[in-house]
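These notes concern the structure reproduced below.
Removed from the display is one protein chain of the complex; every other protein chain stays in position.
Letters A, B and C mark the chains as written, and numbering starts fresh at 1 in each.
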Amino acid sequence: MWLFGGLGGLATTVVVGARALARGLCAPRGLVSETELAAGLPLCGLDQLVFGGHEVREGTPAEAAREIDDAQGTLRRADLRRLAGDLRAYGAELRTGCLPNPGRTIARLADRELPTDEPLRAQVDRLCRDLDDFRARNRLDTVVCVNLTSTEPKLRLGKAHRSTAAFDRELDADRRAAVRPSTLYAYAAARLGLPFVHFTPSNAALIPAVREMFDERGVPYAGCDGKTGETLVKSALAAMFRYRDLRVLTWQGYNMLGDRDGAVLADAENKASKVESKDRLLSRILGHELHTHVAIDFVPSLGDMKTAWDFVHFEGFLGVRMAMQFTWQGCDAILAAPLVLDLVRFLDLARRRGEGGAQTWLACYFKSPLDVDEHDLHRQWDRLAAWLAACRDA
Amino acid sequence: MWLFGGLGGLATTVVVGARALARGLCAPRGLVSETELAAGLPLCGLDQLVFGGHEVREGTPAEAAREIDDAQGTLRRADLRRLAGDLRAYGAELRTGCLPNPGRTIARLADRELPTDEPLRAQVDRLCRDLDDFRARNRLDTVVCVNLTSTEPKLRLGKAHRSTAAFDRELDADRRAAVRPSTLYAYAAARLGLPFVHFTPSNAALIPAVREMFDERGVPYAGCDGKTGETLVKSALAAMFRYRDLRVLTWQGYNMLGDRDGAVLADAENKASKVESKDRLLSRILGHELHTHVAIDFVPSLGDMKTAWDFVHFEGFLGVRMAMQFTWQGCDAILAAPLVLDLVRFLDLARRRGEGGAQTWLACYFKSPLDVDEHDLHRQWDRLAAWLAACRDA
Amino acid sequence: MWLFGGLGGLATTVVVGARALARGLCAPRGLVSETELAAGLPLCGLDQLVFGGHEVREGTPAEAAREIDDAQGTLRRADLRRLAGDLRAYGAELRTGCLPNPGRTIARLADRELPTDEPLRAQVDRLCRDLDDFRARNRLDTVVCVNLTSTEPKLRLGKAHRSTAAFDRELDADRRAAVRPSTLYAYAAARLGLPFVHFTPSNAALIPAVREMFDERGVPYAGCDGKTGETLVKSALAAMFRYRDLRVLTWQGYNMLGDRDGAVLADAENKASKVESKDRLLSRILGHELHTHVAIDFVPSLGDMKTAWDFVHFEGFLGVRMAMQFTWQGCDAILAAPLVLDLVRFLDLARRRGEGGAQTWLACYFKSPLDVDEHDLHRQWDRLAAWLAACRDA
Partner (left out) sequence: MWLFGGLGGLATTVVVGARALARGLCAPRGLVSETELAAGLPLCGLDQLVFGGHEVREGTPAEAAREIDDAQGTLRRADLRRLAGDLRAYGAELRTGCLPNPGRTIARLADRELPTDEPLRAQVDRLCRDLDDFRARNRLDTVVCVNLTSTEPKLRLGKAHRSTAAFDRELDADRRAAVRPSTLYAYAAARLGLPFVHFTPSNAALIPAVREMFDERGVPYAGCDGKTGETLVKSALAAMFRYRDLRVLTWQGYNMLGDRDGAVLADAENKASKVESKDRLLSRILGHELHTHVAIDFVPSLGDMKTAWDFVHFEGFLGVRMAMQFTWQGCDAILAAPLVLDLVRFLDLARRRGEGGAQTWLACYFKSPLDVDEHDLHRQWDRLAAWLAACRDA
């Protein structure tokens, strides 16, 4: 398992959690792959997972874990002292990432010494070498790659992104404006034929040119943007209004978050990527247009304890207007980490079953599922359950 | 359509709404039977429905409607002045109900002059006569009966309620402690072979003895307790936690309501029936036990604008606890009235198709669906949709 | 009483309410000037008030009132049919307003035919003539003017606004960029020596040049921006945290509103005026800096039923973080109208007592009280109560 953004809050929580589970320090919770639904499937064991990653900031996994626990108190049960060796081992597998055209806010976060004049081709080669070495050194069947880097500003896509051939010419010409960091990460995974999870809303990662490479090699991938909190609730709740023909006039969401995620989204150009990913699904589920908007504000004191307030205004019998509101208080990394572990294990299984391309049965994990128009969580869940059942029967 | 509790807020809203729709005063909203899902089915037209009912309180439908509108402003679009004639016609079809062993609070509400010494058998005969006359006078194919009376105190059920034969002996012996008002209403419908909707949680209506009569006659019926607000949301939302293996530790609900419903539920013995109906479903959907309770308080100023606050405390990855809360502000009669209209039209269709007994495909309409263990709204909805599709294909 | 913005929701509610009270159609509620605190003071009677105003949109008061009631149902108890004559009389006293440099959004709202080339001086003269005629025709002691026009984009103030002499040169030179509509309204009132209430956040009304005119003439005035909902709650609640030395880390507010107010605030340049007025007070009351922001979104379906959600994150003993959140659901015009009536009656009393200049004892009515640094509602209230007591003792 290879984590792009390896010292981020989510990546750190993934590694800490997986190791704590492997060592029996706490019970599994939040992992579909550990429930009855997945019982009997030949999934990679949690204790068999080996971790590495790319990162552009300085620091060690132990420091990152300590920082999370000081701010949120969420890693207490993982008993960080007993994981000291595991975190050192993970730190030894972290490599310097890449940072081409990241936008001003992400650029400010980076503090590892990055060669600023390294050509794009050289960057890709370096990333691939890191991945190859990791696989060889650890004698792994495969490496499932996961993009957990910060939400990037939207990349303007054009002809050059539409085919591998065209995009290769951009790389050869070293046109940095044509890429974001996530583009190179996804490209590297595709070139090596490694399964890929795109867990953020950045539109630069799974451009058509890169998807073409995955598709041609028959490699499974999934995305985009993990569905962890407010959007998850929306996708679970919206159908209720449709069933009852209660017309939703307005659905507003107000999101607050702190930490690095929040700081990045405080930049309007990064926020735009996120909001677009959150705004879309309601009209699809409800089957009609409505007034809807998701606002996001940076609130440092909250850290990773994302707090969202949603207001739903709807019209019923005789045109009477009624309202529902909810507040969601969830720790984002804690909600997301088990999804990452599920996705890695499921993609690995898909790979072994020879299933390549976009894995649409994983739609329930994403705010903007690839090639899937179904946003209703319950329908999405049926697809996941059906695939798992088919695997078991096979 | 015959409404037991014919001057109550819900019955009045049903009649006002159906007539307003029939006269084109407003657009249908909240009715599944008017959506695409039911398109093409040979349902009874809204303008073909004729209304009558039993009632134990004094008053006229016009007064009842005016009272609702003054308190809630919910019938404004129905333009009550233009429905004056319709409401008078409905008033002319109202008959004096029955009130055997209703409990202290319901007894206090009644103000029509009720013959207190009328034997149970005579009461049943009288109810049947009213229904027969209504059908004959209006030349109706059938009369679908709907129980909309106040939530009764729980009836202690015993051997005497287990078979028609045993129960008939109770009636013959005029044992009033063996019945509640809803028992006689359901019994009368069953004796006449009329479809029956049980829209309240009272356990006295569809006792085994009465169900035996419906079943033997092949008459369709459905219940219990319309799922209109907080419980609807719960049944839509709970599956989300199960999908993600987020363990719900606690789910508390605090409900406030005013008007006659609230006043009745302020009596602990009536409230018990309701709470039981609301408390059950979560552990069924979640698949595990949890700490859960529904509190109900009488708040006169709210009238029928039911306001509920729910708090969900759940545990995720690494045992971290998180929370969700929601506030539901819904007008109960407005939410319930279209369900009643749907149920009547669907039961009528079932009758014509020769489908008798408990109609389990209507589970999504009820908090405590008869003979159905599935409380997940989405699975329940699938059953409804499947039945409607089957009807269309037939 | 003269209302700038005379057909707006608030002005209409003021007139309807005052006349309904004068006719005894409903009981006073929300008026300090009708409580015991003001008992015995020689205030102008509610039934003695005469209404006129300037407006830039077409329409009649009856239409405006009907529109409000259709959308919100808030004027039902005023029995609009019985006020038909009163509303016609008010309509007869409405005159065409002015619209110099109003910003794009307000410009779009206007539909009365306004002479676009009328020089600023001519506009002022026209406004003054309207006011003079109104007073003469109705034989009034005085006319208290109230600015209820839409929130304008911020006016960039400079040297030209700092003294009457300098500002008069701008008017003479017909420099429209130096004014907004509210500037001319306030200027006209000041020229005529009429008491003035500035009920909106627009910074263009009470510029130093205009205040100089009021001050020199010894005319009382008050502002800015009526404190009606979310900000009112903040100013009542914030002191609690200070008393207990609970350090507020974050206080976020998310506001939704519809109708014309909301449409105007959906324009970022108008919104800026409002947000500034709402953001300031917390650090003043708490005595320390904090992370705070007020977001405002336009939600058409809500109409005037303003809905705000506030989140307060605070730190207590041993650095433990805790939270409070509240939702405010208030009809803005209904909350504001009695404040306008209070302010007019109190300013009139101040005038008769010979108290000129900014009336700081009215601070509790405003989000940004003129010349007052005290934002704690309770301290502000003490000042109002003290002034009223002094008037009574006098």
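In the analysis below, a residue touches a chain if its C-beta (ideal position, glycine included) is under 8 Å from a C-beta of that chain, and two chains touch if they have at least 3 such contacts.
These numbers come from a predicted model, not from an experiment.
Visitor: Given that one chain is not shown, which residue among C:R88, C:R169 or C:R244 touches it?
Guide: If we include the chain that is not displayed, C:R244 is the one touching it.
Visitor: For the chain left off this view, which of B:C26, B:L249 or B:A272 is in contact with it?
Guide: Considering all chains, including the one not shown, the answer is B:L249.
Visitor: Would you mind spotting which of B:K154, B:R175 or B:R321 touches the chain that isn't drawn?
Guide: B:R321
Visitor: May I ask you to list the residues on chain C that touch the chain which is not drawn?
Guide: Touching the missing chain: residues 13, 16-17, 20, 26-32, 34-35, 74-75, 77-78, 232-233, 236-237, 239-240, 243-247, 315-320, 322-331, 334-335, 337-338, 364, 377-378, 381.
Visitor: By the contact definition given up top, give the residues of chain B that touch the hidden chain.
Guide: With respect to the unshown chain, the touching residues of chain B are 249-250, 252, 254, 256, 291, 293, 295, 297, 299-302, 307, 309, 311, 313, 321, 325, 327.
Visitor: Kindly note down the residues of chain A that lie in touch with the hidden chain.
Guide: Residues 73, 76, 327 of chain A touch the chain that is not shown.
We take it that only the chains that are shown with their structure count from here on.
Visitor: State, to the nearest whole Å, the distance from the C-alpha centre of chain A to the C-alpha centre of chain B.
Guide: Measuring from centre to centre gives 45 Å for this pair.
Visitor: Take the average of all CA coordinates in chain B, do the same for chain C, and state the distance between these two points in whole angstrom.
Guide: Spacing between the chain centres: roughly 49 Å.
Visitor: Quick check on chain A: which residues sit in contact with 2+ other chains?
Guide: In chain A, 323, 325, 327 touch at least two other chains.
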